[in-house]
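Report on one structure; see the data block that follows.
Take a look at subunit A:
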Amino acid sequence: MLKHLPVLLTVMPLAGAFLVPVFGRSGRGHRMALVTVAVTLLAAVTMLGITAGGEVLRYRVGDWPPPWGIELRVDALGALLASFFALVYLAVTIFAGRDIPGELNPASVHWYWSLLLLLLAGINGVVTAHDLFNLFVFTEVFSLAACGIISIRDRLDSLEAAIKYLILSAVAAGCILLGIALVYMVTGHLNLSYLAAELPMAARLYPKNVLAMVALLTTGFALKSALFPLHVWLPDAHSSAPSPSSALLSGLVVKVGIVALIRLFTTVFTGPVIAALPVPVFMIVMAVGGIIFGALFAMTQRDLKRMLAYSTVTQVGYIYLGFGLLNETALTGALLHIINHALLKSMLFMCAGLFIHRTGKRRIADMAGLARHMPLTMSCFTIGAMAMVGIPVTNGFVSKWHLVLGTLHGGQPLLAGVILLSSLLSSIYYFPVVVAGWFGHPASPPPPGPEGPPSMVWPIVALASLCLILGVWPHLPLRLLGDVARTLLGR
Partner candidate 1 sequence: MRHVPALLLLLMVAYVLFLTMAEAPAFGVVDVPSRNLVVDRYLDPDPEETGVPNAVARIIFDYRAHDTLGEATVLFVAVGAAAAVLVGRPGPFATRPVTGTDDPILRTVARLVIPFVQVYAVYVITHGHVSPGGGFAGGTILGGSFVLYLFVFGPGRAARKLSPARGEMVEGLTALWYILVGLGGLLLGASFLANAAAGFPLGVPGKLLSGGAIWLIGLGIGLKVAATVANLFLHLAGES
Partner candidate 2 sequence: MITLFGVGCLVFLVVCALVVARTRDLLAATVVFAAYSLVMALVWQQLQSPDVAITEAALGAGITSLLFLLAIGRTRRTEDEEG
């Protein structure tokens, strides 16, 4: 059974998602989703145990050998991402159990659980894919499911945001598919390893074709992962979705595009193939734009979820910055930041969701004095804000530290300045919320009562403690990711 885990990682959530409309209509959907996510988490952690030593799990779907059939691969990076993503998923799914039924039309609640599992299947499909077209198909699965968990909230602004997101996703899908067509035309392969072997030859014979292909694929995946200036869909989509969806969209979904790009740039577009094309430089420029502008826009927001969404634009910029530098320390920082930001931003969005659930208000000004009524949630929000700014003992500090070191190793002290400047900007928009939350006076106090249902408070507390644990003892993921970064860069 162990050798089938790479494919089961995708197939189990799929089976769960197909079962929900059959059996999950009468309120059982949430429990079915929970069980499925838990089993997926178990599978991912098992694979992490196997691959942590450097082993790569290869799986031939349908028993066909690679160039003919579809190959799946799980390395330490894939297993680590799948584990953390499933962990965040479990917390969000527990949280959503009390939040979602009140937010949605009762006739569509069971679809929410189904779409949630389909989104997980899409993410896992992309993380495990080792075939370009397979990657595209599962990219579409997660893109459509991501729109689905936005538009399911029966409001005008959610619909508008989902349409915008879906149309831009379709442009991205067009770019990716045309890129795949171009690369298939000159190599005749879709498997990533075989592509990598054929591509140097093809780049000599048809250089323009290969360059256009790299540009199209990069644009497509950058659009899906909201790299500045292609982020225009993100603030609306992430702020108008139901809070559990926002947590997943900001925490996980934007990262999947980056993971796909990291895979492509470390296995296929290596060395001479992209030597003529300054993609990394381009990425760094865009990343710096995202870091600065995301922070500036976040400062002007009055809606809490919109502010968090713009902060995601900044954080995506950090990850692209570390990736574009292409040195070991920076890449380690970027990979660690993918995980840290997944934990942090999901936690912050769940805090925001609980504030909204409890008070019915969503403006930043309404958070004043809430610590008196919701001390645990406010503490967790404070931890998240500290980590976003990059204060020591939180996990955000560790990844930012590695990114700064990476810029120095890469001989770019100016970029280190950008990171520090943006930390300053983050503190300008995060800390007033925290200070007002603890010391402000509420305009209208919320109705008396407990902080919130335990199933909504504890997932937040669990993720916040994990953020602190990873901030104090970052060695385990760091050592693993350091090895991964070395392998990816081929050293």
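Structure notes:
Simple rule for what comes next: a residue touches a chain if its C-beta (ideal position, glycine included) is under 8 Å from a C-beta of that chain, and two chains touch if they have at least 3 such contacts; residues count from 1.
In picking the candidates, the idea was that all candidates are chains of the complex that A comes from, given by their letters.
In this text, all values refer to a predicted model and were calculated from it rather than measured experimentally.
Between subunit A and the candidates 1 or 2, touch in this complex occurs only with 1.
Interface residues of subunit A facing candidate 1 in the complex, by the touch rule stated above, are 4, 7-8, 11, 14-15, 17-22, 25, 59-64, 67-70, 105, 107-108, 111-112, 114-115, 118, 121-122, 125, 133-134, 137-138, 140-141, 144-145, 147-148, 151-152, 154, 159, 182, 184-189, 198, 202, 205-206, 208-209, 212, 215.
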